[in-house]
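Here the complex is missing one protein chain, while the rest keep their positions.
Entry: chain A
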Amino acid sequence: MSSTHAPIIQMKGIEKHFGSVIALAGVSVDIYPGECHCLLGDNGAGKSTFIKTMSGVHKPTKGEILFEDKPMHFADPRDAISAGIATVYQDLAMIPLMSVSRNFFMGNEPVRRIGPLKLFDHDYANRVTMEEMGKMGINLRGPDQAVGTLSGGERQTVAIARAVHFGAKVLILDEPTSALGVRQTANVLATIDKVRKQDIAVVFITHNVRHALAVGDRFTVLNRGKTLGTAQRGQITPEELQDMMAGGQELVALEDSLGGTV
């Protein structure tokens, strides 16, 4: 489907070593615009290290990152953000004590000039925040409402809306659904679908196969710092994905004893 156009990010043979620990041992993934690319893996598989490499937090020990066909070297997350790679972290998306609009524009504050003074343009920030949240289907009491009063799913949605508003071409979501209830998860998955339709590439990290299959176009499984290949939607069953994540054999034995409920 989306493989007709050129990939927006190509990660080629990425290796990352922390001292003597090899966190990533050569991972290659292509991400296309308008697709939801699910990155699956168990805890410790290297998912977080991989996306932190993509978002400029870590520099790869070996390997190449091509962004829109040009090699990229991100010095810090700010570089990646200005290139159009936005990351929404599971717990660290929002600051609960601050208002929604202050959070929304954190790091990208709109500025209005009054003589020599450059002031935070609260009117603009409040208006845009209400509009963007409305588009995502969240009703705020007001833009000055503290993020702490929102639910977990709503917070993720604010963070996603923020990334989209600031022109993200690639949106990386680090386990956005892992701490959420059923209904909130559905909201976040619906948001992912809305974002994908705007031709933004979504990288969705999860270890929940059902969440991945609900929205994913392609699936890449990481295991022990290596990729076990990328599969298209419809070419793979949930059981196969689950097996690949767990590294095959071990889960088969477990599944037998649990009667296939995992």
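FYI, a residue touches a chain if its C-beta (ideal position, glycine included) is under 8 Å from a C-beta of that chain, and two chains touch if they have at least 3 such contacts; residues count from 1.
Here, contacts and distances are computed from a predicted model.
**Q** Which of "Xylose transport system permease protein XylH", "ABC transmembrane type-1 domain-containing protein", "SpoVR family protein" or "Sulfite reductase (NADPH) hemoprotein beta-component" is the UniProt protein name of the chain not shown?
**A** Options "Xylose transport system permease protein XylH", "ABC transmembrane type-1 domain-containing protein", "SpoVR family protein" or "Sulfite reductase (NADPH) hemoprotein beta-component" considered; the missing chain's recorded name is "Xylose transport system permease protein XylH".
**Q** Just one of A:13, A:44, A:134 or A:181 touches the chain that is missing; which is it?
**A** A:134
**Q** Using the touch rule from the top, list residues of chain A that touch the missing partner.
**A** 77-78, 81, 87, 89, 92-98, 102, 105-109, 111, 118-120, 122, 126-127, 130-131, 134, 139, 141-143, 146, 148-150
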